[in-house]
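Omission of a single protein chain aside, the complex is shown with its protein chains in their original locations.
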Amino acid sequence: MHTTLEKNTANFGVAWEQAYGYSQAVKVKDTIYVSGQLSHDRDGQLVAPAALDEHGRPRDFDNMAEQMRQTYRNAAELLAQFGATLDHVVEETLYVLDVGAAFKAAGAVRKEVYGSDQPAVASNLIGISQLAFPDQLIEITFRAVVPD
Amino acid sequence: MHTTLEKNTANFGVAWEQAYGYSQAVKVKDTIYVSGQLSHDRDGQLVAPAALDEHGRPRDFDNMAEQMRQTYRNAAELLAQFGATLDHVVEETLYVLDVGAAFKAAGAVRKEVYGSDQPAVASNLIGISQLAFPDQLIEITFRAVVPD
Partner (left out) sequence: MHTTLEKNTANFGVAWEQAYGYSQAVKVKDTIYVSGQLSHDRDGQLVAPAALDEHGRPRDFDNMAEQMRQTYRNAAELLAQFGATLDHVVEETLYVLDVGAAFKAAGAVRKEVYGSDQPAVASNLIGISQLAFPDQLIEITFRAVVPD
């Protein structure tokens, strides 16, 4: 039987952490596992929420780039709690409500946040049907590794 | 050229393991990769299957909590084959047919199975369009790490 595993966690203190019961990021040994990040501010308010149609679904994907940028900012803030940066990211998965809009936004936003024309990051772009909040267009998970 | 990698695997012996050709869980070095788990019993019968409508799609998501609980039980059983428990989980992804129903169920079920009000687990909740079985509402993948 294995003994207890040493885990360090990072959180924002937003309401859904307690409601759902999870950690925004967990560091075990040299790896940081970042939970799906989204575009919110310090108070847990969505940044650049999508306008909704009469069915409560996003009317358009115009805010994709802005939500994407804020999502990376939040990830960077969590990584900083472990003394890490986006340079330590090895893999990311972008779950998006519209792949076309996300692909269009992704080049400029990602090159900017990673500070490189071709970031050394494995990336997955997946079109899914539903995210946690109705006005949310994108969620990104990350894995980062720190040097020995 | 790298040599052969030592892998240990865990399985249930259900029919789809052979049909699809995979392992329910693989341990390499200190990490256990658990394939998408679902709500089935020892005989491979779905536990708490969703009632289906005339198109063969779930009529409602009422059994989400029960399927979720059984899914964690199955994951725990696989981890136990390596001497590990849910305490060693570092990251999970819940793929669900309805995010609202899953979010509603997730707090109570997850706090119970992880035995903590805020589990030290990175978690992703993703609404997707289709799972392996028509009466399946949820599938969960896990990564666990054992201490050195």
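The chains carry the letters A and B, assigned in the order they are written, with residues numbered from 1 in each.
Basically, a contact is a pair of C-beta atoms (placed from the backbone, for glycine too) under 8 Å apart; a residue touches a chain by one contact, two chains touch by 3 or more.
Quantities reported herein were computed from a predicted structural model and do not represent experimental measurements.
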item: Among B:25, B:50, B:109 or B:137, residue touching the chain not depicted; value: B:25
item: Missing-partner contacts on subunit B, residue numbers; value: 1-7, 9, 11, 17-26, 28-29, 31, 33-36, 95, 128-132, 139, 141
item: Sites on subunit A contacted by the missing partner chain, in the whole complex; value: 30, 82-85, 87-88, 90-91, 93, 98-99, 103, 106-107, 110-111, 114, 116-129, 143, 145-148
